[in-house]
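Removed from the display is one protein chain of the complex; every other protein chain stays in position.
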Amino acid sequence: MVQGSNMAECHPVGFQWVMAAKARGATLIHVDPRLTRTGALADLHVPLRAGTDIALLGGLINYVLCNGLEFREYVVAYTNAATIIGEQFRDTEDLDGLFSGWQDDKAGYATDSWQYEGTSVASSAGKRERGTRARHDGQGRSHERQATGRGHEHGSHGAALSDLSNIRRDETLRHPRCVFQLLKRHYSRYTPEMVARVCGIPVDVFLQLARMVTDNSTRDRTTAWAYAVGWTQHTVGVQYIRAASVLQLLLGNIGRPGGGILALRGHASIQGSTDIPTLYDLLPGYLPMPHPDAHGSLDEYVADDSADTGYWGNMRAYTVSLLKAYWGEAATADNDYCFDYLPRITGDHSTYQTVKAQLDGSCKGYFLNGENPAVGSANAKAQRLGMANLDWLVVRDFALIESATWWRDGPEVESGELRPETVGTEVFFLPAAAHTEKDGSFTNTQRMLQWHHAAVDPPGDARSDLWFWFHLGRRIRAKLAGSTAERDRPILDLTWDYPTSGEHAEPSAEAVLREINGRAADGTCLSSYQQLTDDGATACGCWIYCGAYADGVNQAARRKPHTEQNWVAPEWGWAWPANRRLLYNRASADPEGRPWSERKAYVWWDEGKGRWTGHDVPDFQPTKRPDHRPPPGARREDALSGIDPFIMQADGKGWLYVPAGLSDGPVPTHYEPQESPVPNLLYGQQHNPARQTSRRTVDPYQPSGDEPGSGVFPYALTTYRLTEHHTAGGMSRWLPYLSELQPEMFCEVSPELAREAGLEHLGWATVVTAREAIEARVLVTDRMVPVRVHDRIVHQVGVPYHWGGNGLTTGDSANELTHLSLDPNVHIQETKALSCDVRPGRRPRGADRIALVEEYRRRAGITAETGTAPRTAASPGGTA
Amino acid sequence: MSDGLLEQPTGRQRMGFFTDTSICIGCKACEVACKEWNQVPDDGLSLLGMSYDNTGMLGADTWRHVAFIEQDRPLGRQNNSVTVMPTGPSGTASTAAVVAAGLGDKHGSMLGTQTGRVHPGPQPHATPDGHVSPGGRTELRWLMASDVCKHCTHAACLDVCPTGSLIRTEFGTVVVQEDICNGCGYCVPACPYGVIDRRERDGRVWKCTLCYDRMTDGQEPACAKACPTDSIQFGPLDELRERAARRVEQLHGVGMPEARLYGADPDDGVGGTGAFFLLLDEPEVYGFPPDPVVTTRDLPRMWRHAALAAAGVAATVLAAFVTGARR
Partner (left out) sequence: MTRHEVRRDGLRDETPEREALIGAKGGRRPGRGGEMVPPAEFRSYYGRSVLKPPVWSARDIAGYLFLGGVAGGAALLAAGGDLTGRGSMRRAGRLISAGATGLGLAALIHDLGRPARFAHMLRVLKPTSPMSVGTWLLGGFGPLVGAAAAAELVGAATAAGVSGALPPSAGAAVRALGRSSGLAASLVAPALTTYTGVLIANTAVPLWHDAHRELPYLFGASALAGAGGLVAASTAVDEAGPARAAGIAGVLMEQALDRRIHKRLGMVAEPLDQGYPGRLMRASRLAGRAGAVLLAGSALRRSKALDVAGGLALAASSLLARFGYFHAGNASATDPRYTVVPQRERADRAGSVGAQHPADLGGGRGVRGEGQEPA
């Protein structure tokens, strides 16, 4: 099942394994508004209206629950279906689309009422609140930390839960407040007919899809779901993936071979850049960034954020080892291992927040290190105007991308909104080396590190990023040398000693990987994170990567052909954690430790040897018997029983219901996108109430649904990629071999829309939103279909987002059209579902372009308030 | 000119391509890999409106070409749901007509080889008239297929080359020796598949070499290496033909009776091709000739006619002197 990704086009190399699976009998389903190169090869292609996947997935969940198709044994044993939720909880059914805890004044939820009965939970995934333990009574200042935007600490890895024995469960799943019954109620309205009315998927297609999925999800068969940014780039993005998690857990498709929810990650090593993050709120290995008030000491930090049970219980060892890697000798038990040196998170510093800070003048300098926001980020105009408000901007890239030249040739210069003479930003452009010109590792979609070796030297002044940051650090340290100022200690005490080589003193990338892997007191490379200690004896740059350099060997550089090893291919690269290829694989065996079925045997209990065994590294304590039950008061992983496969969760269970950690609800719920041509048919609550919006003139929103003026933007619009180009174009629009394959910015429309809007194949269209107007050549194609939604037919416009003003092939950027309304959990922009108008012909030039957009805004009656109301539901709900 | 006069592949095992278009994902990795490896220049930047094909056809600067065909007919048992969506008439035929009309406007330049020059102008999109399916947009499938030089058993290009620049290699492939070619251009119209072409700024002709340089190093061709789905399969021709025959049977068994091989028959007009294809529609739909014949097949007969005609010319002149003497 590929949904929310165009896998064949965006992951063509990975798609070969889909084809291999098909050769072995797999069925391929693609759910996408457009018939793409993935859909062309699918057995079933399901078109839907962009932005309605939760309604579809909810429909599937409802289908499963109504027809008793859940994998009952799996669900009872391995998920929190049986867990009873506290009495205060109110569902969207009761509150017109809101959950309990809504606070109008804070435009967000107090999540206390979402908790398990009898215990209080703080999540390590997503939003975490301070002092969980201290708030056993459940009443707390749960909103106080939202401002820090500590969004996705611990990735999807777990939660703190104080005492497992207090959790109440009803394994018959009949208790009215057990998660299972709650799901049944929550999704009861997601009927096939409702799916048809919301998504535009005809009932018989939905039923075919539902049958295909459920028939293929049994003891003997598993279904995998693959998604990418077709799911994430929504104001409800996180909940899309949550919805898939609920469905897959119900079907028993997690932790089993051929199952799972596969995030097809984007840029090469984008996975790596969340593991060892370029994110503002995380330290390596999903350790949360410490808070200035709450985390005065290491103890406070660990006590607050670590879980008592599950593997997060070892957080102190991970943290101390990280501090030792950073500050080496200087980090001692006496000085809290330099915990004070760590920066503290002071607020939401996510990328779009930073743009707002630029506009406000509080962010003065900016490094663009492999990013082209003037084309690639939502509301490109806001990006450029933000940069125009900086003192300095450093761009490190291969080519003079739009983000480096907007001040002299950007769209605002054309329209007169900016004049090069008056832009105060000092722009530095530094040429960067490409991956082929430097050593390093990629961590890809499947958490696998693969090493790449420099094939050629970088041309001219181009240098690797490692070179740049290492030498920048070196120079700063040289300037500070001898300083006695306390504030310079963190920099001067850093272990900043990578060996260098060659003419340009290129630092050794392998030395960096070695540091990340970690070393024992005697300097030898560690081989497993279980060796990490909290007494300063070990140093490790990222605990989950521990083992990548085991035995002093670069395990990421292994390239043994699959024909020479078992089919799991453990000797190809190295996957975290512990070279495990399939997470939570304990779930591939039944509670007694036997494979659910012989043809799906993956990891199982070997009674003879008294340990877990199988094709992969078991994701479980290797000798913990299936019938093991922990003694009361057990800690960390020892608190988990032999039937708790989800070892990063404090309760060891897969979470159908998320008691804490999400800003916008414990159960995925369908909301319309920020801009939608139709009203929400399910609830009075139109949008995700917790979504982030701004009231800036540079980022106006359009009316939605039945609001007056919404008809001015009658069409649904989605943006996406083409195989032939790469993201904001820096790596494709300058290359003739790629540019010639897709030489012009275009939009795709159905023949029906072409007729309605008067568009001609290969002619020009102007696409307008409240932000901007862009022009594109028109491709009229049967691959685009209108959908019958609600009481009307909705036409969809497809726009690739690769183009900008520079390079060999140029064109208007799709991101001129998009806005900055964000998902509240991870602050991702909604670039997958908008509404727009389309008119034939090219757009006006210069200031006339602005006039056209203003005219649209006027016609739609757009003000700063439009589209920003958090709550539209009738009932505010109780703040239980 | 049949077997006698035409040289046969000699030496080592004959190597070739089986391109199974039914598993092509249209990623164009083959096009790009070919250009990278062989340092073929770009073919010009121009939006053609031929679905996602902006290369147009094979040429001197395009040795692999991926075709994209949107059709109002079903693909096997695939359900892509378009039949049950609220739709009007299909657009495929009319968009194709727009492209074709655009080509027609530019008689001459387009046809050739510089596909980059083709710039079909905008045309009004079809309204529900005779151009579209009467039943509305009933079905849809999107075919993709990667085309290449066929490395014909009886290669017209090679036969007609007056310099001996085109040769048959020890792998049974057909290769231009670029240091010999004088750009006479004879091979260009000789090729029954419209493959080989002259590069204007260079004067010589170019086409796929089946990566002769890689093969001599024991490497598979760049395009096949890059193909993620193995739509392009490289190997000894005999093996490929057997595999392909099995594959067709397999597809027939799963509701795709239209699957067929193209170029796999050693008895066809060119003696079978070294690069052959599995197609899901008639060859012409992909831009292939339906029944190509090596142009030199009729050459002996042509030579006889030329000799007779020459004799006729001589006789006529003779007669002219006899009759014309008086006048």
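Chains: A and B, in written order; residue numbering restarts at 1 for each.
Definition applied: contacts are C-beta pairs under 8 Å (C-beta built on N, C-alpha and C of every residue); 3 or more make two chains touch, one makes a residue touch a chain.
Because the structure is a prediction, the values reported are computed rather than measured.
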Neighbouring displayed chains - absent chain, whole complex: A, B
Candidate in contact with the missing chain, chosen from B:Ala190, B:Cys223 or B:Leu237: B:Ala190
Which listed residue, B:Val160, B:Ala226 or B:Ala275, touches the chain dropped from view? B:Val160
For the chain left out of this view, which of B:Lys28, B:Arg64, B:His151 or B:Arg198 touches it? B:Arg198
If the hidden chain were put back, which residues of subunit A would touch it? 16, 19-20, 22-28, 41-44, 208, 212, 221, 257-258, 566-567, 595, 598-602, 604, 614-615
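Criterion: only the chains that are shown with their structure count from here on.
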For subunit B, which residues are in contact with subunit A within the complex? 23, 25-29, 31-32, 35-36, 41-47, 49, 51-52, 54-55, 70, 72, 75, 77-82, 84-92, 94-95, 98-99, 102, 116, 120-127, 132, 137, 140-144, 228-230
In the complex, subunit A residues that touch subunit B: 8-9, 12-13, 15-16, 19, 35, 37-47, 200-202, 204-205, 208, 722-724, 736-744, 746, 750-752, 754-755, 759-764, 777, 779-783, 785-788, 793, 808-809
